[in-house]
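One chain of protein is taken out of this complex; the other chains stay put.
Here is chain A:
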Amino acid sequence: MALQRKWILILFAAPTVLFYLFFFISPLLNTVYNSLFDWNGLSDKTFIFIDNYINLFQDEIFIRSLKNTFYWVFLVLFVQIPFGFFLAYFLYLKVKGFKFLRTVFFIPVVTSTVAVALVFSFIYEPNFGIINAFLREIGLGHLTTAWLSDELTAMTAVSVPFVWQNIGLMMVIIYAGLQSIPDEIIEAGEIDGVGFFQKIIHIVIPMIKNVLIVCLVLGVTYAFKLFDYVLLLTNGGPIHRTEVTGTYMYIKGFQELNYGYGNSIAVTMTIIVLFLSVIINKGLKSKG
């Protein structure tokens, strides 16, 4: 009877397992395999072992795109998650109209990336755009610039929509974590006379540490995975100033028909994200 039951369970699980193997594991292995070839996606493959990886780490544009991607990671760590935390904490205090505000803060997350990129392209437009028009109106015309082209501002300008759109997501995750903190602990702290910042640093953050780890892993993953804003706003240009690993992989694979090289970028990105995720998990959990 137990044996038959086992087979029935296997039968039910099989479609999902097969689906997962076929659509998730097999493409991953296929990507690793293809990265070992010189292949344009059309002709015969030529096995070159790790040459793509050797070339990749000598490729100045890839190094630049990696630096730009790490800049996104930096913004996730020091802007997106802190902002998400303070918005979540603001809602957690149950201020008047917090339900309405919760919806407002979350709207960017469900807004189409294309729509957000379009709005920001109008905001940044150097000749008619809102930012430059505003600066001219208030007499700061000397500060106007081509936000998406200027070497000093281009990368930050393409990062802002990405950071802004995902703050709401971080807020919702952290908010869920805050709600799980028992009221007694907070009250006990208040009775002991802790101040606002002491409460956050010594009570709230340690209590939601696991939630923050989830936010960090998600943020780092998104930073490496997302490239649609770059593609829509600047296409990685001008002269690779806003190139990130995602766009570079796309350009190499789908525009320059260098599939093997594109796959090696994908594998490298996966390894970096996995490595960072492990570091975040191990590093932060061990301090608990």
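Definition applied: a residue touches a chain if its C-beta (ideal position, glycine included) is under 8 Å from a C-beta of that chain, and two chains touch if they have at least 3 such contacts; residues count from 1.
We adopt the following convention: contacts and distances are computed from a predicted model.
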item: Undisplayed chain, where the name is taken from the UniProt record, one of "Cytochrome c-type biogenesis protein CcmF", "Regulator of SigK", "Extracellular solute-binding protein" or "Spore coat protein JC"; value: "Extracellular solute-binding protein"
item: Which of A:Val79, A:Ala146, A:Ile186 or A:Ile200 contacts the chain that the document leaves out; value: A:Ala146
item: Touch with the omitted chain, as defined above, among A:Thr234, A:Thr247 or A:Ser264; value: A:Thr234
item: Hidden partner interface residues of chain A, rising order; value: 4, 8, 11-12, 15, 40-43, 125-127, 144-150, 233-234, 237-240, 254-257, 259
